[in-house]
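Encoded as structure tokens, the structure appears first; notes follow it.
One protein chain omitted, others in place.
Let's turn to subunit A:
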Amino acid sequence: MKAIEINNLTKDYGNGKGIFDITLSLTHGEVCGYLGPNGAGKTTTMRHLMGFIKPQSGSASICNMNCWSNQKEIQQKIGYLPGEICFPDDMTGIAYLHLISRMRSTRDFSFAKSLINIFEFDPNIKIRKMSKGMKQKLGIVAAFMHNPDILLLDEPTSGLDPLMQSRFIDLIQSEKEKGKTILLSSHIFDEVEKTCDRVVMIRNGRLIRQITVKEMKDAQYKTYKIGFNKESDIATFALMYPNSEIDKNGKFAIVSITDSELNRLIHTLSQYEIAFFTEEKHTLEEYFMRFYGGDEK
């Protein structure tokens, strides 16, 4: 039995918007990254899994139960963190958590308390007065506190500072050890690399590639920015690396290579006077676009 199973799911909103013929399944205990540019259809897929939207054709099911018709049974197993997070603003964070907890008929509030401690936030203030980051933390607590088997997380760390992002990664890793199934949409490489087993890429409503994180890392280009002290050096370097981009003022070059080519690059560079050498960080989407012809429209 699959934890999450999506078969030929289609929802056409017209003008090329929507999702088309999505087939995806997650086994129990699997953590899967769901990547794609804004408007690709990640949230639409999650809404189908939550039973908010009725499939036009195809189906979405969780633990063999149809997502549209079995809301009650399915919601006991799911924790959902929406991409655009909102709360009723006339109550405090703790009142909201207690309300959700009562609506789930769960008595145990201890995990919620430990989550509040992990993310170091004060739930006793009115939601109206909370910052984006605090609301995000509240959303995380609400999604995890009833210890669900399956987690649907839509850009879970947006609005969190780097320290809290790393605590979130720790949380995902510990949930993964408990055997949770997680579908996680993200833009942050670190997050996906450290938590996911597999990555699925969606663009314009269609799945374009599924690979393991290991494959992704192996095939990963890294981009370096190299500053030269002499303009003549940069010209000879450009001859050796014809694909590199050369700065107009002749100060630096940008080159993209895989790790296997790194030694050759260092060897080449040792013959020049180098001003600086830095790695340029990419978003996850950029990596994928580069690899799988994502630039074409």
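Heads up, the rule we're going with is that a residue touches a chain if its C-beta (ideal position, glycine included) is under 8 Å from a C-beta of that chain, and two chains touch if they have at least 3 such contacts; residues count from 1.
The rule we apply is simple: contacts and distances are computed from a predicted model.
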item: Listed names "Pyruvate dehydrogenase E1 component beta subunit", "FAD-dependent oxidoreductase", "ABC-2 transporter permease" or "PEP-utilising enzyme mobile domain-containing protein", with the criterion being the UniProt name of the chain not displayed; value: "ABC-2 transporter permease"
item: Residue touching the undisplayed chain, where the options are A:F87, A:Y221 or A:Y272; value: A:F87
item: Touch with the omitted chain, as defined above, among A:N7, A:S59 or A:Q75; value: A:Q75
item: Chain not shown, touching residues in subunit A; value: 47, 50-54, 71-73, 75-76, 78-80, 82, 84-88, 90-91, 96, 99-100, 102-105, 139, 142-143
